[in-house]
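Structure record follows, encoded as structure tokens.
One chain of protein is taken out of this complex; the other chains stay put.
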Amino acid sequence: MDYKQILTTIEDEVQPYIGEGKVADYIPALGKISPAKFGMALHDIDGTVFQTGESSIPFSIQSISKLFTLTMAFQIEGDALWDRLGREPSGNAFNSLIQLEHENGIPRNPFINAGALVLADVIVSNSSDPKRAILEFVRKLCGNVKVEYDPVVARSEREWGDRNSALAHFLKSFGNLRNSVDAVLDTYVHHCALSMSCTDLSRAFRYLAHGGYNPNSGERLMSESQTKRINALMLTCGVYDAAGDFAYRVGLPGKSGVGGGIVAIMPGTWSTAVWSPALNDQGNSLVGTLALELLTTKTGVSIF
Amino acid sequence: MDYKQILTTIEDEVQPYIGEGKVADYIPALGKISPAKFGMALHDIDGTVFQTGESSIPFSIQSISKLFTLTMAFQIEGDALWDRLGREPSGNAFNSLIQLEHENGIPRNPFINAGALVLADVIVSNSSDPKRAILEFVRKLCGNVKVEYDPVVARSEREWGDRNSALAHFLKSFGNLRNSVDAVLDTYVHHCALSMSCTDLSRAFRYLAHGGYNPNSGERLMSESQTKRINALMLTCGVYDAAGDFAYRVGLPGKSGVGGGIVAIMPGTWSTAVWSPALNDQGNSLVGTLALELLTTKTGVSIF
Amino acid sequence: MDYKQILTTIEDEVQPYIGEGKVADYIPALGKISPAKFGMALHDIDGTVFQTGESSIPFSIQSISKLFTLTMAFQIEGDALWDRLGREPSGNAFNSLIQLEHENGIPRNPFINAGALVLADVIVSNSSDPKRAILEFVRKLCGNVKVEYDPVVARSEREWGDRNSALAHFLKSFGNLRNSVDAVLDTYVHHCALSMSCTDLSRAFRYLAHGGYNPNSGERLMSESQTKRINALMLTCGVYDAAGDFAYRVGLPGKSGVGGGIVAIMPGTWSTAVWSPALNDQGNSLVGTLALELLTTKTGVSIF
Partner (left out) sequence: MDYKQILTTIEDEVQPYIGEGKVADYIPALGKISPAKFGMALHDIDGTVFQTGESSIPFSIQSISKLFTLTMAFQIEGDALWDRLGREPSGNAFNSLIQLEHENGIPRNPFINAGALVLADVIVSNSSDPKRAILEFVRKLCGNVKVEYDPVVARSEREWGDRNSALAHFLKSFGNLRNSVDAVLDTYVHHCALSMSCTDLSRAFRYLAHGGYNPNSGERLMSESQTKRINALMLTCGVYDAAGDFAYRVGLPGKSGVGGGIVAIMPGTWSTAVWSPALNDQGNSLVGTLALELLTTKTGVSIF
């Protein structure tokens, strides 16, 4: 399939929608970005990369990083991870405390903020330098040693992060945080502040399209069965409370971030990443979601 | 792939679990069934059927019928259907009124009871004899003219159906029911009381594995794109509030009923139906879920 | 104290506020009333009545009637009534189904709609002609044999009462309704449709200011202790989800109705009733609440 041509066409077709939606501004460091940006990259099963637009510009990957920490925590804990985390869609906003209270401190799934704090806690428990551990993991996956944390974003996130502090203390009050709130939040705000490009992300997540094997590093990260399960989690929980709508329109496992990035996986076929900063009402990239919808429509391929 | 052998092995492997779980008893007519039953059928893409156990015994399909009424209502309304219905997982029990109140009478998705009442309402608006229309639609799909409503189950459902009456009046109070509560409930309890076998169901839902084309009748029911969307809805919302767990363990679009049946689709490859009456805590067939998990494990095939 | 003078002054002082707020229009029969109405009556401990404005014009007492049915049901069941009803403020809208679901069909208190349906159910169980029984009870209390149900309001309430039908079926699904939904709703919509004037109401509720003794009929309705308890329930639950605000501003046990009436009790001193149809955001008479606040301010008397 001529992916290059398809990506170029998609870029053309989304132009009229650029400017719709709203850039995340809950932290000042994110609010400054121009909404008039678009980039997309796709790695096919042979390792060929196809790109269009600003696919090499690093942006704040935010919640997409939870996919990295989920993989790390899953490697550490295996299925024991699910004693501390659910696997169901939340049906509520990503930073809600309500379900957490009703469900006694077990976050509904690993991708809501509370769940990702538990993932960070697992990694903190398992590493003397968790921030370095995450950075090395990510660099190896994407083969780019220049990937860095954006310190301005991390600091901004921490300063404005009372909601996350509330979540962390709340988890701790239920005994579902083993390390200090400070240590966990420090790790969390850093991995959310990773700066990566569409190309970096698309390459990094090839293992999810390859049954757990990472063609970049030549390593197996997890079993084929575990990989399918991560993909299943992405589909049901990866795009906040828009899982049903995203599955309906795009039909792929995907993970979004409020920085405007979305990664999506077509198992056995390709991994892709798209970026456009303005968000729709559910907090996912408006143009990014549209681009992925066009991708499955034009290729005629989705998991359904 | 030797599906016959796989089904036989599955039947062997689930034996130790038969007897676990609990048969639905919220209506007397369902509570009388023996839990020691197991049947499974699979139609591959060529139309060959593979069967094991009590695959030809009709049982009460209950909520699986919502897949039929969703297809009919989608044919009638197209995307306008989504003005009256959401497409998101509910995160709550299937018969909850809570979300309905918070969300002003728009059911979260078509598969919770409130959503299915809206589907029934669409069909009632569109037909002078909605019960006959549904029956004919189902018979044609599975090619079995002997499929019938079980009048004892329908009556029992109606008598014990105060929760559904509450839902229907509640929907009507929000203006999201166009016909009388009585007419809608009568249609609803009847389609839930359809008696069908695993073989009937597996054959009936071949169109969901064939991109909307029904090999039995030679008809196209909906476009390929629409079919993918129904499959996506099944994956995110088809098994009550266990969507995440089911996707994680089974990895297929599926729709369950409290009668103990589950249908599942591997797009482009096969449709299957399994039946075992005892339910797990989420209200899905305990052994049926296990059998489907074994099916995707043994075939190495899932949508992820 | 010169109550006549005080009532006249109050009538003057509320004039600028007449026209604020909004007449209830959820049923057509109520929506037709002019908002520019005001009446007030007060019976002191000696039985003298003081009146101002349209105090003799009958209006639809709506939820105020729940005070009559609570008294009847309490006479019938005594403290056993509290097995089927809570005594706590709801913290939610009067017709909410949410708490009812969380709390398994036990309404939070007797004054929310669900609670009043249970009261009606108690009366239906105890009388061959519950509507007549209520009417006779009320007529005797106020000494006015002309008090009647307004059939237009009752019918309108029934026709537009899908929310109440939903509540009734919901209660029945939890086993907390013993009679048919129809019988209970018929009783409920009738007692809500009682037409009474401020003078009628003020006289009828003298027993709550007299420790359970009704000076009109010369009968004791309940013990002094029971009477205090009814007054306590009014204070914590009598004005929908504005109990705290009403206690803060008015400082009296009160019961309001969406018809714009409010009754209030100063134990041992007087009973009063006020009427003005336009409601504030919490569903209580805007001018009526203000008039009662002026009454406790001007007399310097409240229960606190």
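Per-chain residue numbering starts at 1, and chain names A, B and C are given in the order in which the chains are listed.
In the analysis below, a contact is a pair of C-beta atoms (placed from the backbone, for glycine too) under 8 Å apart; a residue touches a chain by one contact, two chains touch by 3 or more.
From a predicted model like this one, the values you see are computed outputs, not experimental measurements.
Taking every chain of the complex into account, the omitted one touches A, C. Considering the full assembly, C:231 is the residue among C:113, C:176 or C:231 that touches the omitted chain.
Contact with the omitted chain, checked across A:52, A:96 or A:256, is made by A:96. Interface with the hidden chain, as seen from subunit A, comprises residues 96-98, 101-102, 162-163, 165-170, 172-173, 181. Although one chain is hidden here, its contacts on subunit C can still be listed: residues 86-92, 99, 108-109, 224-225, 227-229, 231-233, 235-237, 241-245, 247-248, 251, 253, 267, 297, 300, 302-304.
One rule holds in what follows: only the chains that are shown with their structure count from here on.
If each chain is reduced to the centroid of its CA atoms, subunit A and subunit C end up 55 Å from each other.
One simple way to say how far apart two chains are is to compare their mean CA positions; for subunit A and subunit B this gives 32 Å. Put simply, the C-alpha centre of subunit B and that of subunit C have 47 angstrom between them.
Residue positions of subunit B in touch with at least two other chains are not found.
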